[in-house]
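The complex appears here without one of its protein chains, the remainder shown in place.
This part shows subunit A:
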Amino acid sequence: MKFKQVLVTALGAGLLVLGGTAFAPQSVQAAKSYGVSDSKPIKVNQAKHEVYLETTINGTYLNQPTRHVIVNEKGSNGTKSLLKTKVTPNQFYAALKKVGAKPGNNLTAKSKAGTKIKGTKLNVSFVINNKQVAANKAVQVKGKAAKNLDFRFGGNKAHAAKMKTGCVLCFDSCPVGIASGATYGFSYGEHFTGKASVLPKDGQHMVVVVKAATK
């Protein structure tokens, strides 16, 4: 009986500590100046051909590898990305169309490994300490610095809706993500890790700026 009491006390103490830390305050960065918030996580600036997304850092991938940059938190890959967001793939697709980007739609699940995504070029940067930092400066590939990730508006609207992964932006060419990087071909794998020295800490908010290179 004594052991049961000890066990129950220990479990209770553990849950209390866990519950207490769960409500620790998390900083909000620059969201207001870009016009995004929890209730309005995406904003389109047609004049600048830019889309702003509010995201949250998932610290797991400041240490472990992934292939997902931004994923909707309710998607099946919602916990597998460097950045979580409330923005849905559909909303992001519509926003990119509004700023004049054209989808590539050249990849399917049956495409040959190494095939590169096409579509309008997108310059992706993270707002850190009120400064825009290019996405490739905040990421390592297989432990080495990334050069240019060459993000493209892949499209994949129908496939994304069917798969329900929630994928918004992927590091390597992807037949599901609305946008993905063309430098690394399809099926490149999980080799991308966020730089802890550059990105905010786990649980903090960060604005992502996606600029369509339209002419």
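Everything that follows uses one rule, which is that a residue touches a chain if its C-beta (ideal position, glycine included) is under 8 Å from a C-beta of that chain, and two chains touch if they have at least 3 such contacts; residues count from 1.
Here is the rule we go by: contacts and distances are computed from a predicted model.
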Checklist entry - Looking at UniProt, which of "4Fe-4S dicluster domain-containing protein", "TVP38/TMEM64 family membrane protein", "Branched-chain amino acid ABC transporter permease" or "Iron(III) transport system ATP-binding protein" names the chain we cannot see? => result "TVP38/TMEM64 family membrane protein"
Checklist outcome for this item: The listed residue (A:Ser33, A:Gln46, A:Gln64 or A:Thr108) that touches the chain absent from the view is A:Gln64
Next on the checklist: To test your reading of the contact rule: which positions on subunit A touch the chain that is missing from view?
Outcome noted: 3-4, 6-7, 10-11, 14, 17-18, 21-22, 24, 26, 56, 58-60, 62-67, 73, 77-80, 187, 189-190, 202-203
